[in-house]
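One structure is given below, encoded as structure tokens.
Removed from the display is one protein chain of the complex; every other protein chain stays in position.
In order of appearance the chains are A, B and C, and numbering begins at 1 in each one.
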Amino acid sequence: MYSSETKIRVRYAETDQMQFVYYGNYAIYFEVGRTEALRKLGITYKSMEANGIMLPVVDYSAKFIKPVYYDEELTIITQIKEMPGIRIKFFYDALNEKKELVCKAETTLVFVNMENNRPCRPTKEFIEVMRKFF
Amino acid sequence: MYSSETKIRVRYAETDQMQFVYYGNYAIYFEVGRTEALRKLGITYKSMEANGIMLPVVDYSAKFIKPVYYDEELTIITQIKEMPGIRIKFFYDALNEKKELVCKAETTLVFVNMENNRPCRPTKEFIEVMRKFF
Amino acid sequence: MYSSETKIRVRYAETDQMQFVYYGNYAIYFEVGRTEALRKLGITYKSMEANGIMLPVVDYSAKFIKPVYYDEELTIITQIKEMPGIRIKFFYDALNEKKELVCKAETTLVFVNMENNRPCRPTKEFIEVMRKFF
Partner (left out) sequence: MYSSETKIRVRYAETDQMQFVYYGNYAIYFEVGRTEALRKLGITYKSMEANGIMLPVVDYSAKFIKPVYYDEELTIITQIKEMPGIRIKFFYDALNEKKELVCKAETTLVFVNMENNRPCRPTKEFIEVMRKFF
């Protein structure tokens, strides 16, 4: 298993008139969570695209457990629990400053060859880096 | 069962550099879907809040089946399949202009009393309107 | 001069905890305003890009005169006051349901050849359509 932690501070733009973060905006936090999780392994999503592979989300689910307020610093714990194949699944726990679990989520992403728009295997480098954890 | 259809045109702001709609932005389309579904029944979310009840999303899941492109007009079919209690569940099908299913999703929302921040039952008016369908 | 009107309903996602529309989100309304203004002339931004021309914004200014609330239907009046060259300037007035001016803005966009990333003239079709108004 691979686990990574990222801090994100809630922006004013991300709240709505209910006075807490809009449910749609958590997806952005999880994007940051998985980007930073990969970056710590020396993998950037940017370089993956430069190599002709994109990684769209095909499945997303989230439970919103407690409201998250403006200016709170969230801890996003991002986990990969299984060796990725054509698909890669990320699990997320978002904690507030009191270390309360505020949101729990999962995303499944698919490696897609940008030339033919078809699912593909990740690069060798990616597989090698991942193998260390599984 | 209650079913409602809404049209939404994809905005440039909603795309990302993958050249289609960012996965986080579908949540906004479903917000519009359920808002318009309720409006057709004479219920506005705005008046609900004016009556001291808010309706946060507690659960959201979505399958992204096909990419959705800038300027496409989506049809959002929003359905309520069970009589709402303290919770109300909406199901969504998003279709593109070729009538292909591009995204399938569900949200669960909870009626919350804004005074004490606790779950509550919907207003009588809301229940009466809903009963016609169940 | 060319003038066009578009209606936009404020989404919940677009408000912030000040209980009205976040200042950054007006830019999206003006994007819709100019897109629809062009569409009425038979020009879609999508087809422009398909022809290798993109149209980034290089200058934007806005005065936020009155708050705009959730679920209000705004009228966006979009105007082109001068014959476009390499640049095209749009002026916007946003009115609320009481016909009060809530925001006044301008954007300047530049036609850019997507092959060499350089400013370019609009297509002949575009120029012909515009000429009728100037």
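Note that in this section contacts are C-beta pairs under 8 Å (C-beta built on N, C-alpha and C of every residue); 3 or more make two chains touch, one makes a residue touch a chain.
Predicted, not measured: the structure shown is a model, and the values here were computed from it.
Among B:Tyr22, B:Tyr60 or B:Phe111, only B:Tyr22 touches the chain that is left out of the view.
Although one chain is not drawn, the whole complex shows that of A:Asp71, A:Glu97 or A:Glu128 it is A:Asp71 that touches it.
Residues of chain C that touch the chain left out of the display are 17-18, 20, 22-28, 31, 49, 54, 56-65, 67, 107.
The chain not displayed touches chain B at residues 12-13, 15-17, 19-20, 22, 24, 70.
Within chain A, the residues in touch with the undisplayed chain are 11-13, 27-28, 31-32, 35, 44-46, 70-71.
Here, only the chains that are shown with their structure count from here on.
Residue numbering at the chain A/chain C interface overlaps substantially, since over half of the positions present are found in both copies.
Greatest Cα centroid separation from chain B: this falls to C.
Separating the CA-averaged centres of chain B and chain C is a span of 27 Å.
In chain A, the residues that touch at least two other chains are 17, 20, 22, 24.
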